[in-house]
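Read the structure below first, then the notes.
With one protein chain withheld, the remaining protein chains of the complex are depicted in position.
After this line comes subunit A, so read on.
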Amino acid sequence: MPVPDIFRQGMRRGWQVYDGSQPLPALPRFDVIIIGSGAGGGTAAEILALAGLRIAIIEEGSLKTSSDFHNDEIKAYTEMYQEGALRTTKDGSISILQGRTVGGTTTVNWTSSFRTPASTLAVWENDFGIDYANTQAMTPWFEQIEQRLNVQRWGMAPNANNDVIRLGCEQLGWGWDIIPRNVTGCWNLGYCGTGCPVNAKQSMLVTTLPTALENHAVLIHSMRAEKLEIRGDKVEGVHVRGMNASLTLSDGARSLLLADHVICAGGSINTPALLLRSRAPDPYQLLGSRTFLHPVCMTAAQFERAIDGFYGAPQSVYSDHFNETPANQERLGYKLEVPPMQPSVVAALLGSWGNENWLRMQQLGQTNIMLALMRDGFLPDCAGGQVELRSNGDATLDYPFHLAMWRTVREALWHMGQIQFAAGATKVMPLHTSADYVSSPQALAKLLDQLAYEPLRVRLSSAHVMGGCRMGSDPKNSVTRPDGRHQQLQNCWVFDGSIFPTSVGANPQLSIYAFVAKLATDLSRQLA
């Protein structure tokens, strides 16, 4: 083991960590139960535990720590992602990558740490009445988290996969910049998505959760919160049930855990689903609506030089050249980044079959993929998706694509291809079932004219799920209040990305940390 496994060491020192698939000891009534151990739950756990409150953290994923991380894609996808990384929207058209492990998505994300764009905060303040959603009020919270998680602009040279954005944008005179990352002593390996084997990534797994556990928090993993016990306008406790070994369903022992306050922090899709299963009051039928994805479309490019995008910090360069939502409202803004290029996920993205796929895969080391993440939720007809329950109680997201999105897809594919050609690509291919590589911008333009822009033809994915329990000052137009409390339930709080009223317009982890740090601090003062 190259580095100490600080989590296992803490457990040996006596942290109260329990496996929910095994019999539990008798547990006391808690001051606060936090459901979910990701960006929201982890941040809240540290703040509330340090305030001296007795807390329990429930996590449906299992406990995997640095000594379990072997940079093995299939192992990581099956063990640490929602639905084994096969989660999609209801019609199967958008793949969704979301974490399902102790630390949530922060354990497997690619470390990009952006502050919430000022233009996004302005919409939250002006249209949803969240009075602290502005740069002045939020800056201290961003600074606090940036310090806590060591967020800094990436100091090493970007890998060649990221450098395509810099080179191309410089050629075209378009803006680009270096991505701030939450890492300490990063080895620049490139395997953030399979769990950091050297504990360099400052995920919840190695930061806030250890602090909470040192301060007497109880963590129960492999345990699903099935339902809140609601009486009148109060939550009395949480019905939990142990998960099976493959984490596909909760079929273990049942318990009812009791607490004075409950914080829902299972992330978008899962938090609204928990409230739906619990039949939480929803007088205006808003629960689960306005769920956003930053839908992503992609282009692949082949180069004559080595790209080797499977190694090195997965995301270090971005471009916001097209990221503001324009006033004419015919398209969405989008942020340009690249994904890591490990072979399992890349083979699925490059598409086709047989020798066409094989020829594409043979060029893996010379291939760059660029992605445009679309800023959904800012146009009047861009209302995102709706979380629904399947017959077995599992969540699914119905997410329709509207005309402005397809228009944006087409434009983004064109701009990404231009960047790739400008950076020296010999061939570019939009990720679309009917597309192959083309050798010039002219040929790309022609190809983009011919393609059909429809679900399950354009390859779409998402790594950012937001909304579904949106905050707001108007109870008729919000699930939660600006302080994160459920509009109708007196002691139920939502502290995760599902409180955002639109998408963020940037990778959301730092937005979740900062908002939850503020809300949990306010709550701790109230409860202390």
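Note that in this section a residue touches a chain if its C-beta (ideal position, glycine included) is under 8 Å from a C-beta of that chain, and two chains touch if they have at least 3 such contacts; residues count from 1.
One rule holds for everything that comes next: contacts and distances are computed from a predicted model.
Novice: So which of "Sarcosine oxidase subunit delta", "ABC transporter permease", "Twin-arginine translocation pathway signal protein" or "TrkH family potassium uptake protein" is the UniProt name of the chain that got left out?
Specialist: "Twin-arginine translocation pathway signal protein"
Novice: Quick one: which of A:257, A:346 or A:471 touches the chain that's been left out?
Specialist: A:346
Novice: From the list A:434, A:473 or A:490, which touches the chain that is not on show?
Specialist: If we include the chain that is not displayed, A:434 is the one touching it.
Novice: Which residue among A:282, A:324 or A:394 touches the omitted chain?
Specialist: Looking across A:282, A:324 or A:394, the contact with the absent chain belongs to A:394.
Novice: Provide the residue numbers of subunit A that touch the chain removed from this figure.
Specialist: Per the touch rule, subunit A residues meeting the hidden chain are 2, 69-75, 77-79, 83-87, 91-93, 189, 191, 197, 246-249, 310, 342-348, 350-359, 361-362, 364-365, 390, 392, 394, 396, 433-434, 454-457.
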